[in-house]
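What you see is part of a larger complex, with each chain still in position.
Chain naming follows the written order as A and B, and within any one chain the residues start at number 1.
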């Protein structure tokens, strides 16, 4: 049956599993995926996406102008988005909260990226492996911008112990567990593909390739539960933040699609680029912020990214951005 | 002997253990994955998903004198990051 993309996105298994996770919470079912099982799937997805991306980057040959330009643009976007977000958020929030929330929106959500890939595949679009490189490169800069904003804009009476040193800013940005695993697996995929045997890659595939889609579904079931649990605290956070959690991604997507057009990306890669801009981090950034900016309320940046932006992107955003891409990319 | 109960975010565990080691406590016990709510009404959940971390509950059996030595250090960590510390009496079996 032919369906329009939005409709067909909602009937994709990952989205359906996400939705039954949400429904489980709303109907007060006691369905739960106990810790650390979700961690197993999130580690697995990072490992697999990195490994696959590394192989594809190696196979496609990285030293290509468009690739380098795209990666550069990706980094740039992850620096600019938090700055814009920060000034918007300062209308209502103090420096700490504004910086922390803004950083989350500058960074990315790997699961949203994965969902976009699945969407593209189901719609028959092509996309390139090097976009995983963009994914990996966009995680850290936003954290750096967030911490620098705190460093320079925060009131000068923070306790001494809390002075942020550049060293620790870099540490938080690049050595966060999920950033590290994604980058590490990317490098491993690249090295295996360069120096390893073909047989080794083939033997990895049942784990990293065949299982991927099912594991994605299982993980999204949990994400549905977690996201729905966050909604009440988002209501408490007020309508400004709720609006921000919807309109900031759309605004970022819009910027993203213009940049993608400027870079002459084809539709598949353009959508991935847009999704990277529009998605927000609920893993690396919150962990870094909670550690280095304890003054920010974690419920603000968690509930916006996880409770609203993530579901919005997964269910409605991706097909919406696709139609945007189709409008603007010739 | 005294019993000191410390409850605070797992993220500050290393800082607290260093404080304990500085005064050379005879030992300590750590229980992770505790959840709870503090006076600011923020509920800490065992939300490993986002990596924010739950609370740790640390128990130290030691002499009052050691507690006096570490009081300031512990208080400074807890007052900034949150958490509670209580002392009670305990007799070795």
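Assume a contact is a pair of C-beta atoms (placed from the backbone, for glycine too) under 8 Å apart; a residue touches a chain by one contact, two chains touch by 3 or more.
Here the structure is a predicted model, which is why all the values come from computation and not from measurement.
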item: Formula for the whole complex, using the labels of the chains displayed; value: A x3, B x3
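What we mean here is this: only the chains that are shown with their structure count from here on.
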item: Length of the line joining the C-alpha centres of chain A and chain B, rounded to whole Å; value: 34
item: Chain B-facing residues of chain A, complex; value: 35-36, 38-39, 42, 159, 161-162, 177-178, 222, 226, 282-283, 286-287, 290-291, 294, 297-299, 302, 306
item: Chain B to chain A touching residues, read off their complex; value: 11, 42, 46, 48-53, 76, 80-82
